[in-house]
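Missing here: one protein chain of the complex. Every other protein chain is in place.
== subunit A ==
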Amino acid sequence: MASHGVRRVTANQVRTEQARQKELQQITEYKDLVDLVNTKCSYKIAEIQYTIEVLALTTKLLTENPEYYTIWNHRRRILQQLFTPPSASDSSIPPSADKSVLDFVSDDLRFTFSLLKQFPKCYWIWNHRRWALKAGESLLQTSIARQLWLAEFELVGKMLRADSRNFHAWSYRRFVVAQLERIPASSDMTGSSTDADKSMVEAEFAYTTKMIKTNLSNFSAWHNRSKLIPRLLDQRQADEIARRKMFDNELSQIDVAINTDPWDQSIWYYHQFLMSTLSPTNPRDSAIMLELNNHDRLRYYEQEIGGIRDILEDETDCKWIYESLLQYAPFYLEIEGGTKMFTTLDMREWLSQLRRLDPLRKGRWDDLERSLSL
């Protein structure tokens, strides 16, 4: 979209006449290629040339400039034409046609993969890949289409190893999962497979575990986990004991992480997610436990507030600790008005520490002071 992270050259590095001439030559070559592709693909003229040769020209141009979205559109129009040769257009696709469609789709998967390695955040490339697979699916045998979708995990895995926060790659992963959950595992199972048979939620949950073990700071993985757990429990038809066990496991895991590195905000956000599921107004589709009473809530608030306070013995300069205490304190007070655990004086102290450690957000702490009547 724009130049991110490219250093500015200084005035004395202005290009020489020779470099200027070279650039002018590049411009001429680039513009000639653009004109050639656009002329052959213009839908305003009668003789549109949707051929393999023109397809190759779009490959060349998109390699030079993958942001040129109109050329991706040309490419899709060409492929649509090549997918349905006139002789086969009025009958069902004969099995022999599978190969050529598969070849085209496979070519585009290879092509977009090589581009994504260079341009991992280019929307148009990801978009074209989705289209190629969807278009292929409508023309190929279900089993072959399914194989193609399955193979996408290799690409996503590579992209996320290169940048574990690439939100294009995470979105694409969720998209691929949705496609595989839509397509039955084998064609003869159509109609007989249950949602649980097709669901990939267990595998995806395991993937987030793997990603988090590699790097605790990966908020993208924590986020995905927050979306998967409620689905996972529903699908397992988990009873309340199993649900509570899941919650306790997640909580103790994140408590260990907080104790190890209280400066990592990804971890605190996941802790906030878990605690938010305790609220009586938490929506059903993000629920972990289903039968909570105020006694349970109080116990969890006490346990977490107590645990977080304990970190203060070793670490007094980490603002996330005070911020979390002040965030959870009102929930506790709402149920337990007696403030057995902490006093208003404690809360004032936490707030003054926040002001000391985090002056950037002074306005927020002012508002917090008012809302908590401190």
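As a convention for this text, a residue touches a chain if its C-beta (ideal position, glycine included) is under 8 Å from a C-beta of that chain, and two chains touch if they have at least 3 such contacts; residues count from 1.
Convention: contacts and distances are computed from a predicted model.
Only one of "Essential protein Yae1 N-terminal domain-containing protein", "Glutaredoxin domain-containing protein", "Geranylgeranyl transferase type-2 subunit beta" or "Methyltransferase small domain-containing protein" fits the UniProt record of the hidden chain, and that name is "Geranylgeranyl transferase type-2 subunit beta". Only one of the listed residues, A:Thr59, A:Ser217 or A:Gln235, touches the absent chain: A:Ser217.
Screening A:His4, A:Lys210 or A:His295 for touch with the missing chain picks out A:His4. On the side of subunit A, touch with the chain left out of the figure occurs at residues 1-11, 13-14, 20, 23-24, 26-27, 30-31, 34, 38, 64-65, 67-70, 73, 76, 123, 127, 130-131, 165, 167, 170-171, 174, 217, 219-220, 223-224, 226-227, 264-266, 269, 272-273, 276, 286, 359-364, 367, 371.
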